[in-house]
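For this depiction, one protein chain was excluded, whereas all remaining protein chains were kept in their positions.
Every chain is named by a letter (A and B) in the order it is written, and numbering of its residues begins at 1.
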Amino acid sequence: MKRIQITPYALLTPAIVVLLAALAYPVGWQFWTSLTKYGLKQQFGQPPEFVGAENYAAVFTNPEIWGVIGRSVAFCLVNAVVTVLIGMGLALLMNAAAKAARLALQVAMLLAWAMPVVAAMTVWLWLFNWHHGVINWLLTQAGVDMTGHNWLEDPLSFYFVATVIVVWMSVPFVAFSIFAGLTQVAPEILEAAEVDGATGWQRFRTIIIPMIRPVLMIVLLLQVIWDLRVFTQIQMLQDAGADYTSTNLLGTFIYRTGVGAGDFGMAAAMSVFVLVLTMLLSAPYVRSLMKEEN
Amino acid sequence: MAAKAKDKMRPGKAAASAAAVVLTLIWVFPVYWMLSSSLLPNTVLTATTPTFFPAGGSLNNFAAVLSSGTFFAALGTSLAVTLIAVFFCLLFAFCAALAISRYHFKGRTSFVLAVLFIQMLPAEGLFIAQYKLLSSAGLLNNVLGLSVLYVAAVIPFTVWMLRGFVAGVPADLEEAAMVDGCSRTGAFFRITFPLLAPGLVASGVYAFLQAWNEFTIALVIMQSEASRTLPLWLRTFIQASATRETDWGQVMAASTLVAVPVIIFFLLVQGRMTSGLVAGAVKG
Partner (left out) sequence: MKRTIAMAALLAVGALTLSACGGPAATTPAADPSAAEPAGQNITLWLAGGDTPDALREYLKTEYNKATGGTLTIEEQSWGDLVAKLTTSLPDAANTPDVVEVGNTQSPTFTNVGAFADISDMYAELGGDKLLQSFVEVGKVDGKNYTLPYYFGSRYMFYRKDVWKAAGVEVPTTLDEFNKAVVTIAEKNPNNIKDFSGFFIGGQDWRNGISWVFANGGDLAKYENGQWTSTLSDPNTIKGLQQLQDIQKAASNAPSTAKDESPWLYINDSDAVTNDDGTVTETSFNAATIMAPGWAHWSIGDLVKNDEGTEVRQWNSDKFGVFVLPGNDGKPAPVFAGGSNIGISAASQKQEGARELLKIIFSAEYQQLLGQNGLGPANSDYTSALGDDEFAKALTESASNSKLTPAAPGWATVEGSMKLEEFFSKVSDGGDIAALAAEYDAIITPMLNGS
């Protein structure tokens, strides 16, 4: 029965066609531009000059870029781990709480999820505003005088605020996914384990975790990918008043290099570099994922 | 339910419920703050003492935001773009998921990897080229042009998600139905499709949110006022002008209006959604 199957290829065609239509030219353009000197002049019609690997050399030798990369990787790992941990905690809570409490939590998650990013950012910036922000006010009422405290001034504090916001936005997706996984864990198994004297922690480690491992793996991978590309949140926080150089992450750095400063060749080289970096970073993880797959 | 009544006595459950309530409050607070602020005038909002309950609030901000009439135009554009993107994304991703979970063929692994790596492309460097692409196709300021970009942006994730669902529906089920006299198509629509519905809903929710909220691509592609999507419309309230103060009450009213269709969409699909996430999650 060995024959060439047409069906799977036919089934893939629509997706591939759309991906090619929307991405082939932009990605190709980006590769080409990364090898040229392409500024605003070139954008306005002058022929770009081919410079080979010059932009890449500049990427490698610029300490500012390495700082940006280091911070982005750290930010992405911290955010992904925190998001998944909190998401798992919330999923376990949903599983354990009474029906009404669970419903309330789910509705809250859905509302947070439904809030447009631009709107959510506006509200959060406002909550953290140094002058009339609710958070300073609440802390001051609680006895810690935070009047006029500017959360965005210090880079560490800036990243703390960014993490709060990104985690707040990303947790609903993670919590729902893991909760969905949890509901598949048969209560009988847990009860049997309890009868056998397993503590809560043991049950969690030996029964629940292995059952939801596939979800955790995927959710974590997706969070890493998404958090490495975080853009709108950082951009809006910076515009609200922060030191740009010390708070730039990859997304904002590429944007400011390209559209902001008009150096598109450099921005393209950065993008290609980031793509390769992400692929390398995720390679071991992807390999194990593919192994499970086959 | 009655059989579970004894559960209520367990202290663990009470503690979990209490914690759930506290977390509910934390997660819902920014949403509440948006709603409450949308009812208050700007002068109250910039005071250093916050107003927690919008007593004496009014719908003035909503009236002001809606009066220009631009909301409904942007709503129409957003709905069109989002629905087109969701529909084609689901259709194409479903076909692709079917291919990679039901068949072993040459190039399968490459496709799965490619789909994963596409998600790693930094979008911030692509604007110029995306603009040039749509401009040469005559699709700038065009719902369809933006939709194509959105479909491409969301398909990779959707394929990954749907793959798990398709793999979870045993192929024998269909064959059994055919033995019972169903046609191929009939078997598919009666047996397989209902089992996949939750997965389609879960992927659809994701695609919907992505397309609905997307801002940066739309900014470059939909430059004319007439073709604005809702996030761009919302932005005009935040960056009102250099000469006029931003009216935060109006910004919050506008934000609320942008969130409402998403909430309606959630309500429509809510029953299916959690069960959809269930299946996809476990089989992922």
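Points worth noting:
In this text, contacts are C-beta pairs under 8 Å (C-beta built on N, C-alpha and C of every residue); 3 or more make two chains touch, one makes a residue touch a chain.
What you are looking at is a predicted structure, and each value in this text was computed from that prediction instead of being measured.
When the missing chain is restored to the complex, the residue among B:66, B:79, B:139 or B:195 that touches it is B:139.
Between the chain not shown and the residues B:22, B:113 or B:226, the one that touches is B:226.
Listed for subunit A, the residues touching the missing chain in the whole complex are 6-7, 10-11, 13-14, 17-18, 21, 37, 39-41, 43-46, 130-132, 147-148, 150, 152-153, 239, 241-245, 256, 259-263. Hidden from this view is one chain, which touches subunit B at 41, 43-44, 46-49, 60, 88, 91-92, 95, 98, 102, 127-128, 131-132, 135, 137-145, 148, 174, 184-185, 187-188, 219-220, 223-226, 235-236, 239-246.
Keep this in mind: only the chains that are shown with their structure count from here on.
Measuring from the averaged C-alpha position of subunit A to that of subunit B gives a distance of 16 Å. Of all residues in subunit A, those touching subunit B in their complex are 5, 7-9, 11-12, 14-16, 18-19, 21-23, 25-27, 29-30, 33, 43, 90, 93-94, 96-98, 100-102, 104-120, 122-124, 126-127, 131-132, 134, 137, 168, 171-173, 176-181, 183-184, 211-212, 214-215, 218, 222, 225, 228-229, 231-232, 250-252, 254-255, 258-259, 264, 267-268, 270-271, 274-275, 278-279, 282, 286, 290, 293-294.
Against subunit A, the residues of subunit B that register as touching in their complex are 7-8, 12-14, 16-21, 23-25, 27-28, 30-31, 33-34, 37, 45-50, 88, 91-93, 95-96, 98-100, 102-103, 105, 108-109, 111-113, 116-130, 132-133, 148-149, 151-153, 155-157, 159-160, 206, 209, 212-213, 215-216, 230-231, 234-235, 238, 248, 251-252, 254-256, 258-259, 262-263, 266, 270, 273-284.
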